[in-house]
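What follows is a single structure, and I will ask about it in a moment.
The complex appears here without one of its protein chains, the remainder shown in place.
A and B are the chain letters, set down in written order, and residue numbers restart from 1 in every chain.
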Amino acid sequence: MRRALRWLLAVCVVAATTSVALAADLRPLVQSLGTGGYAGTEKGLAQLSEAGDPAAVPVIEALQAGDLYVRKADGVVVIARKAGSDYALTDPLGGASLGEAPAGAIEKIKVNNALRRAISASLGALTLMSPDAGIRRSAADAVFKSRDATALDALNTALAKEQDSSVRRAMEQARAAITLTAGASDEDTRVAVATLAGRSDQDALALLSSVASSSSASETAKAAAASAIASVQLKLTLWGVAQNLWYGLSLGSVLLLAAIGLAVTFGVMGVINMAHGEMVMIGAYTTFMVQELFRAHAPGLFDLSILVALPAAFLVSGGVGILIERSVIRWLYGRPLETLLATWGLSLALQQAVRSIFGPSNREVGAPSWMSGAFELGGLTITYGRLWIVVFAFAVFAALLVALKRTWFGLSIRAVTQNRPMANAMGIRTAKVDALTFGLGSGIAGLAGVALSQIDNVSPNLGQGYIIDSFMVVVFGGVGNLWGTLVGALTLGTLNKFLEPYAGAVLGKILVLIFIILFIQRRPRGLFALKGRAVEA
Amino acid sequence: MLTRFFLMGLDRKAGVVLTILALLAVLVPVSTLLVPADSPFHLSIFTVSLLGKYLCFALLALALDLVWGYCGILSLGHAAFFALGGYAMGMHLMRQIGPRGVYGNPVLPDFMVFLNWTELPWYWLGFDHFWFAALMVLAVPGALAFAFGWFAFRSRVTGVYLSIITQAMTFALLLAFFRNDMGFGGNNGLTDFKEILGADIQAPGTRVGLFVATVVALALSYMIASGIIGSKLGKVLVAVRDTESRVRFLGYNTEHYKLFAWTLSACMAGVAGALYVPQVGIINPSEFAPASSIEAVIWVAVGGRGTLAGAILGAVLVNFGKSYFTGALPELWLFALGGLFVAVTLFLPKGLLGLGAQLMARMPKSKSLPNGKPADQKGM
């Protein structure tokens, strides 16, 4: 939006002197966008971008954003933007206000995929001279993608004036892509191959391969392409390994988040907590509720909703956990198996409760803008959402570690779980510590729910998908050892991701399970076994 | 010798269980096939199949109780043995369809035909013979249990670690059987059976026959299990459950005892699965789901762990409740079922069979710890 306005302003200034005559020429072309359905719009768009007039840019941008409408009364094409309950109409050429109209009086010019592609290509060609380097760069990328030979002249003109080196490189690559696609002299081909060799990605590889296998290219060009392909492939392979490591880390941190609450309730307290997954689910639903509140009352602050959801989910899940502990679990200490039975029953009831309250279908949890999209790091694609989840998982782990090792509360927890009567004798109120510990584990599960709501379904079945993996992680790492849970989660995640490309997703998972079974044969107490007499009990 | 073995473990409770089973084996066929349909004593075929299903689950629960209640091995993967037995039977029934499948292919099951398999995979060979399938019903779960137990018990994997790797085992099998490339029909599983041992599988006579077979299998397994428990072997098993290391120090090779009980239990579960499949008409990988195994544990706990009759009672009761509530309270039945589990744990720690004992124990003073009951202990 802001970008559009700025560009609009620039266009106005540049075109101020000549605009009257040009706008008159564009008018019938703009008008033709509104007739003849998708095909008509596409034809109009083609003519509009052929005219090469920057004044057309705001029109095309409005079309892309879905703001271009036809006024039903007279068939005039207008830009309409929501203003209160009505729409404010403006002239697409020049931006003069045309008053307001109700929704029923105007009809949107529909856009499909083919049109979207055409829009990107023509905007690319038309915005190569934009004063904003960022826009010029994305314009060059758009041309690279479309490989539209008609943009070549505009590209050359833009290159002649370009000062910014990174934009320059993007433009040269775009030109190289056009050259290779359209076919060119031997000299040009070789220059293009050299340019593209610097861009070590799949797109470059595809273009280079087309040279290497083409019949028209000379032997020297082919040889240059072949050596470029070899170097690109090597880089891609190395980046591929790094990418897999990242995926492994990311999957591992999801497993860590899911399992870390269980490491407290099961690992530390010995409760076989089958309702752990439901605590995660409750956290996810809390996120949904918080977001609903934001949507209703403060849509402008939506990006902060996740930050508010974190403490809310911790408190809600933790509260439910304390309730469960006080009403059910506390009668069952020392009888781990019965906790399995009771928590299984609770998990069924909680799922059904959520289903009755929120309905069985998925709920929409939106991603704040700082968790959407991805960035490139060398040859790595890292999505912001996953990055934050990795950071968050480690932060939660560290916080829990500090809480258990460095606070009085943590000390009491360790005392009670290690020797209950002794702790009691020392004046620790064990019942209270039990309740708070279970609440802590459940609250952490709730935090995991906030994170998982960003990547998975928010449905009553959410928890079921993670409960088995969580138990595997805790047991693999060694019950009662937080470091074990950390290492276990990361090992299993990475292993899974390295197996997946070779064995496929299903077989990969089966192999990981077999690995766990065999590993437990070697180390019957998990990776980080607790030692000492208490273990045998 | 054998008769002594069987009779040794039989006490009065066993007498009652066997009497009830015998009554079922006689009364059900009579009231289904002979009593006219409008009489209040008539049992519909639907009910017979339902009862048959419950008893298959009861057999699974009995098998599980043998290892968990008496040997202290909490298996969260017993449904895997059940399902493997079921698949062995299902493969036989698939082969029996012959050219009556929708494509009319005399050898290949329908799901192979439309996924363009050209010949039967080697592991399907032999299943056209009933004796071979029957052997596999015992051999496949037995072999898996033996191999799994051999490694796990020798490595002294115990307690929750053992439980979780049994869970990993059934989960891995679930994923494997879901794969269509495995040649077991993927998610659709095996279904649309036509006949068993030459009899139409949907005919009332066949269904009653299958029911009676289930009752007989359950009774036999009950006798075997109580025979073992009453024997010296049983005493060692109970000792292993209560303190394994002490038994080991006394010179017993506990691994062998555990392995025996474990493998036998898996075979029983396999038989249960094999009887289950023709009665419900489908076998599908979801039987391997970890939740199914956990449910089986819950049946045992509801009925009373460490009492064979309790396992049977729990399985029948919980499944009856499930059938009833899913029809009567379709929207709320999970609350009812979940509430039942919580209530049983809180108020009936020894299960339903323990309830009577608990009430009795309050009145007279004398209280002894019978050898069949697990002591209140930390282990699982």
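Basically, a residue touches a chain if its C-beta (ideal position, glycine included) is under 8 Å from a C-beta of that chain, and two chains touch if they have at least 3 such contacts.
Everything below uses one rule, namely that contacts and distances are computed from a predicted model.
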Completion exercise
In UniProt, out of "Urea ABC transporter substrate-binding protein", "Sulfate adenylyltransferase subunit 1", "DRTGG domain-containing protein" or "histidine kinase", the chain dropped from the view is recorded as "Urea ABC transporter substrate-binding protein"
Exercise for the section: Touching the absent chain in the whole complex: find that residue among A:G183, A:P360 or A:G378. Expected result: A:P360
Practice task
Could you tell me which of A:R175, A:R190, A:R335 or A:K497 touches the chain that is not displayed?
Solution key: A:K497
Fill in the blank from the handout: Residue list for chain B contacting the dropped chain reads 11-13, 16-17, 20, 37-38, 40-47, 49-51, 53, 99-106, 110-111, 113-116, 175, 178-180, 186-189, 191-193, 202, 280-282, 284, 286, 307, 309, 313, 316-317, 320, 323-324, 326-327, 330-331, 333-334, 352-353, 355-357, 359-361, 364, 368, 370
Fill in the blank from the handout: Note that chain A touches the absent chain at residues 38, 66, 110, 112-114, 116-117, 120, 145, 201-203, 205-207, 209-210, 243-244, 247, 250-251, 254, 351-352, 355, 359-364, 366-367, 372-374, 381, 383-386, 454-461, 464-465, 496-497, 500-501, 504-506, 509
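What we mean here is this: only the chains that are shown with their structure count from here on.
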Fill in the blank from the handout: Rounded to the nearest Å, the gap between Cα centres of chain A and chain B is 45
Fill in the blank from the handout: As the complex stands, chain B meets chain A at residues 74, 148, 151-152, 155-158, 160-161, 164-165, 167-169, 171-172, 175-176, 178-179, 245, 290-291, 294, 297-298, 301-302, 331-332, 334-335, 337-342, 344-346, 349, 376, 378-380
Problem - Interface residues, chain A side, partner chain B - complex - result: 272, 274, 328, 331-332, 334-342, 344-353, 356, 464, 468, 471-472, 475, 479, 506-507, 509-510, 513-514, 516-517, 520-522, 524-526, 536-537
